[in-house]
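Only one protein chain is missing from this complex, and each of the others stays in its spot.
Showing subunit A:
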Amino acid sequence: MHRGDYRTIYLQHSYILIVVTGQQWLLQQFSSAGVADIDIDINRFLSFCVKESIDLSKFPADRIRNFCIIAHIDHGKSTLADRLLEMTGAIAKTEKNKQVLDKLQVERERGITVKAQTASLFYSHEGEQYLLNLIDTPGHVDFSYEVSRSISACQGVLLIVDANQGVQAQTVANFYLAFEAQLAIIPVINKISAKLGTNVEKVLQAVVDRIPAPAASIDDPFKALVFDSNFDHYRGVVANIALFGGQVRKGDRIVSAHLGKTYEVNELGLLRPDEHPTQKLFAGQVGYIIAGMKDVKEAQIGDTLYLQEQPVESLPGFKPAKAMVFAGMYPMDQSEYPGLRSAIERLTLNDSSVTVQRDSSLALGAGWRLGFLGLLHMEVFNQRLEQEYNASVIVTAPTVPYKAILSSTRLIKEHGSEEITIVNPAQFPDKSVVSEYLEPMVFGTILAPDAYTGKIMTLCLNRRAIQKNMVYIDDQRVMMKYLFPLNEIVVDFYDLLKSMSSGYASFDYENAGYQAADLIKMDILLNGRPVEELTTIVHRDRAYSSGKAMCERLKDSIPRQMFEIAVQAAIGSKVIARETIKAYRKNVLAKCYGGDITRKMKLLKKQVEGKKKMRLIGNVQVPKDAFIDVLKRKD
């Protein structure tokens, strides 16, 4: 049984393992690891929790624990968070509590956590009351930036492992994030049986016992880290802060170290997980603050806040997240430009890892080129724009940041440097002015049962990957390390890996710099007319196959029209692939009398709605999804 081996791994690292759900033999195994049963009067702290006002001065730093939950995607962290909230009375215990901390529609629909959420829990342990601040973090590789931000506000983490799936690639990645931050790590095995909440109590005990209290003194001057922020339409910026010293109250005048601007605190309090106003916040605590920040750029994540008369040394802050996937975003109609602009501004406040650059295109008009951490990140951003801001956008084919070493002295002068970064394929410089092209590389880790090794190696080979390492981590499972060109994994690698391994393989990656590559620009033509928005950069060896694949994709996604459409891929003036979309000859519904009108009108209305989602390129109607679908490969 490989499951036993993971426990051994953890025990070797001398971390405590808590069993969430109860199989007796597991309990026996680990009682020796120091987990003691403690009686708690649950009713007492529940009644305490519902008290209207909370006196936070009762919670000095040594009664506070700040922790987050990290895990591989879908290993049940949001479910554990739900149970913890229920047990401490932060939410009522009902059947309906599913992903309480996942507030976004996109999170509930996709069953993932996108945005880290904070909840303060009151917990009574050995006769003492504790304030436990829980931060639920996203699991997907694209969102690791949120994970590292959350970790900065914590002293410990719960590292969840699904009992059935064991350690996965992101378990390893998240472990190292926490390990490098020198946080206490409490491994939790989840889903041994149904989601009953058995032994969740012991998780809370371990949080108190094993995670150190924040090292923050109330006697120091006020000093807080902005570790997250949200934009509220009516109240402006709501900043999530962790207090590293002192206290803050309503009416205090505080300063943003980043901008040097002064604000008055209008409201502050705890997140439980809804906002719960209090009079003050004290050293070691985590909560929210509203201080009249109206501009989305005023609440920089990683910024330090202090009292006007008591300046402090700034906290280290964060490395800005590096965008690895770029795509154009354009309004469906240019009249929607201002609305989309403000929606993007607001959404990027809640997600500072997105980079924004203005851009424009012949067919799509004025828009932006946005940078994302990964493709899921981009899809989620797009979905949030549509759902939360009712903005309909066209997303162009995503690309990675290529580099070129210029050889033309004129161009070097123009750009101010020899090396340039290209985030828009349309601006890819010609070979004649370039001495070398470079592409971004990543170091990928794949964990999978050994039955899939052959298939995975073939997939990686097709993606121009170079194997660096391969080890059995137990008697069935293999960990493979590959050096990938980033553009080969950006669009559909993860989905393919998942489907070819029946969901068993997991994947994570980190940046591995740039490498020289033989890159060329490939144009896509519709009826002989190049479509700038579909231009891509490809490796010369892959040009023919990706050109063919793109033409096939376009043929599938562009509906038949009243005239024939030639879809071509071209390198320079040379056409390397072609597909033809035949013209409609007849599509008139044969029968339409009095009883058919209602149905006919309904059908036409649907077509009209579909038509509004089309983009006219030349005289060809192109569905807006085509711009992104075109890059997905079948392999």
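Throughout what follows, contacts are C-beta pairs under 8 Å (C-beta built on N, C-alpha and C of every residue); 3 or more make two chains touch, one makes a residue touch a chain; residues count from 1.
Methods note: contacts and distances are computed from a predicted model.
Its record in UniProt calls the unshown chain "Radical S-adenosyl methionine domain-containing protein", which is the match among "ER membrane protein complex subunit 2", "TRUB2 synthase", "Radical S-adenosyl methionine domain-containing protein" or "M-phase phosphoprotein 6". When the missing chain is restored to the complex, the residue among A:A451, A:I466 or A:L604 that touches it is A:L604. Here one chain is not drawn; of A:H233, A:R358 or A:K586, the residue touching it is A:K586. Checked against the hidden chain, the listed residues A:T421, A:N527, A:S545 or A:Q561 yield one contact partner: A:Q561. Although one chain is not displayed, its contacts with subunit A can still be listed: residues 561-563, 582, 584-595, 597-598, 600-601, 604-605, 607-608, 610-612, 616, 619.
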